[in-house]
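Comments concern the structure below.
Only a single protein chain was left out; the remaining protein chains are all shown in position.
Every chain is named by a letter (A, B and C) in the order it is written, and numbering of its residues begins at 1.
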Amino acid sequence: MVESDHSSKVGARTYSYYPGCSLHGTAAEYDISTQLVCQKLGIELRELEEWVCCGASAAHSTDHLLSLALPAHTLKQAEEKGLPLAVPCAMCFSRLRTTIHEIKNKDTLNLVNSAIGKELGEPVAVESMLQMLADESISLPVTKPLNGLKVACYYGCLLARPPEVVGIDDAENPQTMERLLVRLGAEAIDWGLKTTCCGAGVAFPRLDIVLKLSHRLLSLAQKSGADCVAVACPMCHANLDMYQKDMIAKFGQKTKLPVIYFTQLMGLALGFSPKELLLDKHLTDPLPMLREKELA
Amino acid sequence: MGEDFTQQIRDKAKELLENGAVECVIGYETGSDGVSARPAFIYDAAEVDRLAFDNTCTHNLVKYLLDKKGKSTAVVVKGCDSRALNLLLSERQIQRDKVYVIGVVCPGVVEWGWNKRSEQLQKRCNWCRQHTPVVSDFAVGEPITEEPPAEFADVAEMATKTAEDRATFWRDQAERCIRCYACRQACPGCYCIDCFVELLDPEWVGIRIAPDENWMWNTIRAYHLGGRCISCNECERVCPVNIPLSLLNRKLEQEVLDLFDYKAGMSEDAPAPLITFKKDENLGIAE
Amino acid sequence: MSEDNSPLVIGFLCNWCSYAGADMAGTSRQAYPPNIRIMRVPCSGRVDPLLIVKCFEEGADAVLVAGCHPGDCHYTEGNYHGRRRFALLRDLLDFMGIEKERFRIEWISASEGKRFAKVVSEFTDEMTKLGPRKVG
Partner (left out) sequence: MSRIGVFVCHCGTNIGGIVNVPEVVEAAKAMPLVAYADENKYTCSEVGQGSIRDAIREQKLDRVVVAACSPRMHENTFRKTVATAGLNPYLLEIANLREHCSWVHSDSKKATAKAIDHVRMAVAKVARHESLFPKQVGLTKRALVIGGGITGIQAALDIASAGHEVVLVEKEPSVGGRMSQLDKTFPTLDCSACILTPKMVDVAQHPNITLLSYSEVKEVRGFVGNFEVDILKKAKMVDHKTCTGCGTCWQKCPEKVTSEFDLGLGQRTAIYIPFAQAVPNKPVIDMENCRYQKYLKWTQTEEGKKPPECRICEKLCPTKSIAWEQQEEIVTEKFGALVVATGFKTFDHSVYGEYGAGRYPDVISSLQLERLMSAAGPTEGEVLRPSDNTHPKNIVFIQCVGSRDDKVGRPYCSKVCCMYTAKHAIMLKEHDPEVQCYVFYIDIRAGGKDFEEFARRAQDESGAVYLRGRVSQIYQDGKTLKVLGEDSLIGRPVEIDADLVVLATGMEASEDADRLAQTLHISYNIYNFLIEAHPKLRPVETQTDGVFVAGAAVGPRDIPDCVAHGSAAAAKVIGLLSQDSLTTDPLTAIVAPMKCVGCFACKAVCPFNAIEEQTTRDGRIIASVNESLCKGCGLCVVACRPGAINLRGFTNQQLLSEVMTLVRR
């Protein structure tokens, strides 16, 4: 855990931080790279002390009230802190935003309040890490521009849909990540499956579906000339990164395509080393490609 | 202030009457109580010395031009009275070439008193923003250019009351109204041959002197002056039962200013707000 | 107020748009409360402030004037003039103690039957909540 001084002084950009379970587990590299990038950009992240699980797909597929009450706990804490909430994981972000959307209905609000035993006030602003870092007003002190790196930006479903809840710029053809990476010197390729499903949690019961869907994404990205795929969601990263061996076996996909968190790419551009950014933790090793591009 | 203005008016009246430019000069003369001014109609140059001007000259003499249609007449007007000229010109009740305007820059008139001169300036002079006549052929006195901004404290104060209190307030005023129509007679804007209140077919108001009827009379009289009232406040002065008509007039004056950015009587050819429109204006209704 | 003190709403509807919209509400069976009594006028510009003040003088609870959307008037400018008159009248009546909400102006086109029903329902409910006119 990177210690950041919890000085009470509220800087220009101070956010409550909600990492979620993945970033304290399999997606540690997303958490570390996010914190390093924010530190570099003078953005203070104050992790909520008692955040709880956002319920993910487990809750909302079993009990509607539970799927709202869990995020409500986190919203209540963020409300008490009074700071805007930055959320790197797409699933947590989607659950928090959906809850805010649902409690606009008075009856739902009362149900949730009674479930968590607290009164929810005016919710704080909840922003995905991508939306927050892509803000044009943030100056990016790029020391090692990602020249020559062709990136296929992948949003998956939760960052893009439903548009009125997540507030994405264009639900079918978003450009938020592209604009950010271009500012870092990279080249964003135009491809058609940015927001098409990667298979998400179906990997456990029906791995074949995930392989089919994820393979389709990766092969199109490869065919479109991408050197790597940038993601902003632990689930997408898992499905696209972990099973490339099986895809080669099943579909005869020629070469592997590295899948990197957009915050790791930002870290590289801002001068952090691949080691600090835990780029060596991916199953599809991005380092050979990055060394060839003199970025590692 | 009085002596110099009076002399200028007398000289001009004498000149106009002698060279036949006008048949009559309408001005002020000292009334029978020896103090308060009253309207004077001078037809003969020899009588010009009756004319006088001081801070009791409260009447709006423009009203009398309505009886002088077609006859060339001179009239003494203060700043507020002069706006009535533009009103009647734009509504084709008088012709500019038949009226010689003696425009007096007015420092303010005092409350109406009997045989003793009051020192109390009238309400209308406190909120006056038109000391200098907007129309004049012969100017008397130094024009005053900087005018204070419009303020409507009295209207704002009434607006703070609850709807019920306002309704009660106006019902009580209506109860006191005796339908003498003095306000209508004093107002230059009222020149209808048959006023709506006296019609029996359609019987809009009816002749019963009762609170409801009186309420409707006061409401419609004010509405008919909407965008036309030049706030000379003579209606309130002449009201025998002291109904605060200025409140109604000034509420409408404020609304007309806010909604249509219009001030009555400022020019002869600007159409009154209720007989014109702008296609894309947003008046905050039916949005 | 009628007997069971539910509010009496007097509606002046312009023949070309709102009256046709009310007809459309009928043909598509869009129910709304029966408090409104509808008078047909050629144009919202024909609704005389004298009539509206007369309604309130005689104790009516609420008046609705409905005309064509600006730009759609069959006579080109009728609703533009009406809009100015009603804006001024509404402020004057409010100043004299008749709450602004009691005098409502709506633009309803010939094809907005459903909207007419919604407006009348909303207006009637609002007036029921507001209760009878209170004069001390």
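Heads up, the rule we're going with is that a contact is a pair of C-beta atoms (placed from the backbone, for glycine too) under 8 Å apart; a residue touches a chain by one contact, two chains touch by 3 or more.
From a predicted model like this one, the values you see are computed outputs, not experimental measurements.
Taking every chain of the complex into account, the chain not shown here touches A, B, C.
Screening A:Cys21, A:Ile116 or A:Ala171 for touch with the missing chain picks out A:Ala171. Interface residues of chain C facing the missing partner chain: 2, 8, 10, 15-17, 19-20, 22-23, 25-27, 29-34, 37-43, 45-51, 54-55, 58-60, 68, 71-78, 81, 85, 109-111, 117. Not every partner is drawn; the one left out touches chain A at residues 170-173, 191-193, 196, 220, 223.
By the touch definition given at the top, chain B reaches the unshown chain through residues 70, 91-93, 191-196, 199, 201-204, 224, 271-272, 274-276.
Here is the rule we use: only the chains that are shown with their structure count from here on.
Per-chain Cα centroids separate chain A from chain B by 73 Å.
For this pair, chain A with chain C, the centres built from the Cα atoms lie 54 Å apart. With centres set at the average Cα position, the gap from chain B to chain C is 35 Å.
For chain C in complex with chain B, the touching residues are 49-50, 53-54, 57-58, 70-71, 77, 80-81, 83-99, 105-107, 133-136. Of all residues in chain B, only 155, 158-159, 163-171, 196, 204, 212-213, 215-216, 219-220, 222-223, 226-227, 248, 251-252, 255-256, 259-260, 273-275, 277, 279-281, 283-286 touch chain C in the complex they form.
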